[in-house]
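Here is the structure we will look at, set down as structure tokens.
Excluded from the complex is one protein chain; the other protein chains are retained at their positions.
For chain A:
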Amino acid sequence: MLMQLLKRELLRHWRCRQDLINPLIFFVITVSLFPLALEPQGQLLARIGNGIIWVAALLAAMLSLESMYRDDYLDGTLELLLLQSGSPYQVVFAKIISHWLTSGLPLVLMSPLLAVMMQMESESAIALILTLLIGTPVLSLIGSVGMGLTVGLRQGGVLLSLLVLPLYIPILIFGAGAVSRASMGMDYSGQLALMGAFLVGSLSLVPFASVAAIKVSIR
């Protein structure tokens, strides 16, 4: 059941590839503009690179949230899926997994390139990839609740960022913090463990919150 729903989501995303590329291009362009705008000093870039890449990843994730439930809501598919699939949690899970696969994972894969552009050391580049790998699923999960709440609103974009961004901030702090510790040659396993805890926590609670949010929205 979950596999079928997931297949459907991925097929849909594949058919609208340009929507997928949008957040990724945003991510790459935002990060690559900084070396042009700042003084071309290697140390400066390496010092602020972690923060820039993390902020860009956060905003790119927000950009792609809109595609999560909006289309399905507008053409009535969301109601049908919730009613007919037996378990609405599977629908939500399929949505979240496909959202991460199509928006989070490309960011992770692109990040080594951007780390090089930011002249980061290999130690901090590895930390960046690890934190993004743990952090981006959390962004998709939390975003699913926010999107579920705002899917019924015509102008939900501003509200969505107000709802979701505060919840993203801990991830941003620990993600960027871990990378900067790595760049100083310190141990960052504590930050990683906390991010892992966020992931497990949201993984177990978000499906309930998302389903409840969507049910409110489609009334």
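Convention: a contact is a pair of C-beta atoms (placed from the backbone, for glycine too) under 8 Å apart; a residue touches a chain by one contact, two chains touch by 3 or more; residues count from 1.
The definition used in the following text is that contacts and distances are computed from a predicted model.
Novice: The hidden chain: which UniProt name fits, "Cytochrome c biogenesis heme-transporting ATPase CcmA", "Putative murein hydrolase (TIGR00659 family)", "Fe-S cluster assembly protein SufB" or "NitT/TauT family transport system ATP-binding protein"?
Specialist: "Cytochrome c biogenesis heme-transporting ATPase CcmA"
Novice: Sort through A:Leu83, A:Leu109, A:Val158 or A:Met184 and give me the one touching the missing partner chain.
Specialist: Touches the omitted chain: A:Leu83.
Novice: Using the touch rule from the top, list residues of chain A that touch the missing partner.
Specialist: 1, 4-5, 7-8, 11-12, 15-16, 71-72, 74-77, 79-86, 215, 218-219
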